[in-house]
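One chain of protein is taken out of this complex; the other chains stay put.
Moving on to chain A:
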Amino acid sequence: MLRRAVLQTFRQGLAQSFFKRNAVSLSETTVTHQPIETSNEADEKSVSKQKPGDESGNTVVVAPPEFRFMYPEFLPDPAMERRNRLKEKLERIDMLQRRSVVEIPEFYTGSVMAVTVADANSPNKFARFVGICIQRGGSGLRAWFILRNVVDKQGVEILYEMYCPLIQKIEVLRLERRLDESLLYLRDALPEYSTFPLDMEPERRLNNSVVPINPLKVKLRPRPWLERWERQNLQGVEDLNLPQRFYDKAEKVAKPWEKYDLMLQYRKTIPAEEQEKIFADVHSQLQQQEFKRKIRRQHSALNDSHMVRVGRDANPNQTRISGSIVPSCMLSSAGDMTFRLETYHY
């Protein structure tokens, strides 16, 4: 229904622009500014919810502002030398196509996640890893995140590319944020801050609308460290207790003027108008996918209670050394959806 409304708006808009193009040749005097556009934009900015396509002409579908935090990889690399609008548009189409196959949930740095990857060399053909997301980056199809865990007293980090066709499933076991955008300091922290049980179950949140910020302050091991953490203005770390000379040198080396450098900020950001365009382009499809998944989940919840499981544990999330892990989507009713285990077809 939403799609039809959007298509209708699009068709009306097309017809209108065609009419305008013909009208111009007859009655145009000088090229005038159109102040109407900016006032429309102002309205859109104030409206945080998405506006559905109306029957009247010039409405624009706008995504809610949280979209840029939930899907940051849809925004392109801000470096001007590497911007290519066509390439970005094609990438977004591919990203949506991949998301229709595999659910890539909303997550942030500091969330505990489990990723199942197809692995030809493992006995189960799958490899599952649980860890805390310490960093995420990349844009478009190259978007990645790093999961960290301590397994048998050995710290392990794995970089996963979100749109890699080998990835079978991404689950968020605990959705939360931390005080910093990058948790690389966990490498120098005490191991208990990076340890998560491999058979951790997904935690249910009471309040679904707000992502909680965990105000945890981590204790670091004594020096030497991998980086000079005292120079990085970290919020999520306990008092470092270093001799004063470290802080003095940090002050000497600091660049406090960068905070005021407006052009530096501009070159690192995608302007708001472009962001709105990109997410308006993409959000209706994302919402449709979300909706379909909800329905599928409800169906499978109903059917799970009736299904007889053979050779499978009651807890779908437990890793097993022997025997196969059967994802829960395979147990849904026949004809609902097929699980794609084979290679990605381009």
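Just so it is clear, a residue touches a chain if its C-beta (ideal position, glycine included) is under 8 Å from a C-beta of that chain, and two chains touch if they have at least 3 such contacts; residues count from 1.
Throughout what follows, contacts and distances are computed from a predicted model.
S.K.: Absent chain per UniProt: "V-type proton ATPase subunit", "Histidine-containing phosphotransfer protein", "Large ribosomal subunit protein bL17m" or "Transmembrane channel-like protein"?
M.R.: The record names the chain that does not appear here as "Large ribosomal subunit protein bL17m".
S.K.: For the full complex, which residue in A:D77, A:E103, A:D119 or A:E201 touches the chain that was left out?
M.R.: A:D77
S.K.: For the chain that's not shown, point to the residue among A:D94, A:D261 or A:D304 touching it.
M.R.: A:D261
S.K.: Tell me which stretches of chain A touch the chain missing from the display.
M.R.: 25, 27-31, 33-35, 37-39, 68-69, 72-73, 75-81, 135-139, 142-143, 255, 257, 260-275
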